[in-house]
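Heads up, the thing below is written out as structure tokens.
Complex shown without one protein chain; remaining protein chains in place.
Which chain is which? They are A and B, in the order written, and residues in each are numbered from 1.
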Amino acid sequence: MRTFWRWLAEKWVLLLGFVLLGYLFVPIAVVMLLSFNQPASRNTTYVLDFETFSFTWHNWTDICGAAGICESLTRSIYVGLSATLIATILGTLISFALVRYRFFGRGSTNTLIFLPMATPEIVMGTSLLTLFLGLQIPMGFLTILIAHVMFCISFVVVTVKARLAGLDPRLQEAAMDLYATPWQAFCLVILPLVLPGIVAAALLAFSLSFDDFIITNFVTGTSDYTTFPMFIWGSNLRGIPPQVNAIATAMFLISFAFVIAGQLRTRRRSARRAATS
Amino acid sequence: MAALLPTASGTPAAATEIPVEPPAGMRRRRWIPYALLAPGLLWLGVFFVFPVFQLAMASLWDPSGSIETGYTFAWSFSNYADAWEMFHVQFLRSLWYALITTVICVALGYPLAYAIAIKGGRWKNLMLVGVIAPFFTSYLVRTYSWKAILSDSGPVVDFLKWLHILPPDGRLLATEFAVIAGLVYNFLPFMVLPLYASLDKLDVRLLEAARDLYHGPVRSFFRVTLPLSMPGVLAGTLLTFIPAAGDYVNAQLLGGPNTQMIGSVIQSRFLVVNDYPIASALSVMLMLTILVLVMIYVRVFGTEEVV
Partner (left out) sequence: MTDQDLCIENVTKTFGGFAAVDDLTLTIPDGSFFALLGASGCGKTTTLRMVAGLEEPTAGRIMLGGLDITRMRPYKRPVNTVFQSYALFPHMNVADNVAFGLRRKGENRADTRRKVAEMLDLVQLGQYGTRRPAQLSGGQQQRVALARALVNQPEVLLLDEPLGALDLKLRRQMQIELKRIQTEVGITFVHVTHDQEEAMTMADTVAVMQAGRIEQLGAPAEMYEFPASAFVANFLGQSNLIKAEVTGQADGHVTVDAHGNRLAVPSARCRVTSGAALLGVRPEKLHLADDLDAVPSGHAAVRGVITDASFTGVSTQYLVRAPWGSELTVFVPNSGIANPALPGAEVAVHWSPAHSFLVGS
């Protein structure tokens, strides 16, 4: 008994941490559970009642069964990939300028990068809506893409900047000292070393874009370019199809598998390094 | 929003602010940084700065106009008075909910970040994955899931009724409790990640030295650990407070008429009622309030590591 109390005194913070992580996981577990439920009606998709729970594979076997659900998913992926590509390029260029050059206007650039992150999404949504209405730009894929690139840029800059700042500036000098032209030095030395940061930024941008609802809600207008979050929101009145839970669960499992695989890879690599040195 | 992973959050400033002079061969061309900045800044200028400016203009439109007849600019500051008159309850409620959410997030997030950074050991990476795990599913789905958990026939309500904490006809949905619970859940990771980043940088030897000096874990925590992790607390509070104040998803899905937040009002004024001047005035008010609060907050806590 004494040893138990001593163990608890030692480990209670860690235990509390795991309890809190458990709390973060609860809604995910519920979604997983509900993905195997056949709700009595579409309006009870999000009712957790063990007495009326009826097990089914249907939501998984007929995952595209609800009208428009998989189309919206495809749109979200398409918007996400496009926005990620543009935002990653633009953001990476900015971070290179900020970290590797000293120039007039550097401070204001930093502020401009920070501002979108400090502005509530609803304000960005309403202001973009005002802009598009004023210019009479038809809402749809283009306006959604513009908005997503806009709010992703800052996050890309911050992520790539952190990686770039950790890079030894002598590496570029060393490359140029060893007969590499500035372009070769960039391609052979700088880019490969910053790449992990750029990849991280791209993943972040994709997840931001893919999951965005608040801003998208403003810039979709009356168009039928419904992204996945917009699909869920729009189904609210008619009732949400239970397939949404299957898709959300699949999304979770796929992302989780990716992250764990990445972790295992770095762990294996560092283990190998430790073994050989 | 899967914003601000550890690398991106509390840590950036200090380390990144030392610009590096490029070698002589490259420095001659002074236009290069501007060429690198141009496309991205242009995008932000046209689609962020300019629209916000336009929004401010729209908030001063003559309110007698409509979508069909068009609006005229008229320095109608009365829009602000009208907006305040009609919606100050929702406005103040939003700030209040955001404040409570932030306080609860600090209370829950600090122990979690501390557990990961200081006590995590070999669990560290796995626990970090756990923190960002909610981002792996959709924001709306997560919030709907809370709706299921807190639903009238759900396990939480049943349990509270069994304990007689909740009366037999009591419910959680459509109450303040449900909205704040949703906000706390959705923004907790934004608190934990910057906190983790600043706690992880702490030198463990420093903590040991503090234990030596101050005798006892409690005092050394308040004298050393907490002050040194303030940049993380600061970044975390901003990252929680700002989105929480503007959110309307939680209020809409988990709340009722008495828990409406300003985001819902702006949303419906814009998209349903089409009352642009009032909706714009509310947006500008929200933005300015948050900006001023952030500035005061940063000034008081005196940390420049936020940006």
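By our rule, a residue touches a chain if its C-beta (ideal position, glycine included) is under 8 Å from a C-beta of that chain, and two chains touch if they have at least 3 such contacts.
Computed from a predicted structure; not experimentally measured.
Shown as candidates are A:74, A:108 or A:181; the residue that touches the absent chain is A:181.
One chain of the complex is left out; on subunit A, the residues touching it are 168, 170-171, 173-181, 184, 188-189, 192-193, 273, 276-277.
Throughout what follows, only the chains that are shown with their structure count from here on.
Against subunit B, the residues of subunit A that register as touching in their complex are 11, 13-14, 16-18, 20-21, 23-28, 30-31, 34, 45-52, 89-91, 93-94, 96-103, 106, 109-124, 126-131, 134, 146-147, 149-150, 153-155, 157-159, 161-166, 169, 172-173, 176, 182, 197, 200, 204, 207-208, 211-214, 217-218, 228-229, 232-233, 240, 244-245, 248-249, 251-252, 255-256, 259-260, 263, 267. Interface residues of subunit B, counted against subunit A in their complex, comprise 1-5, 7-8, 11-12, 15-16, 18-23, 25-26, 30, 32-34, 36-37, 39-41, 43-45, 47-52, 54-55, 58, 108, 111-112, 114-116, 118-120, 123, 125-127, 129-142, 144-149, 151, 153-155, 185, 188-189, 238, 242-243, 245-249, 263, 266-267, 270-271, 276, 279-280, 283-284, 286-287, 290-291, 294, 306-307.
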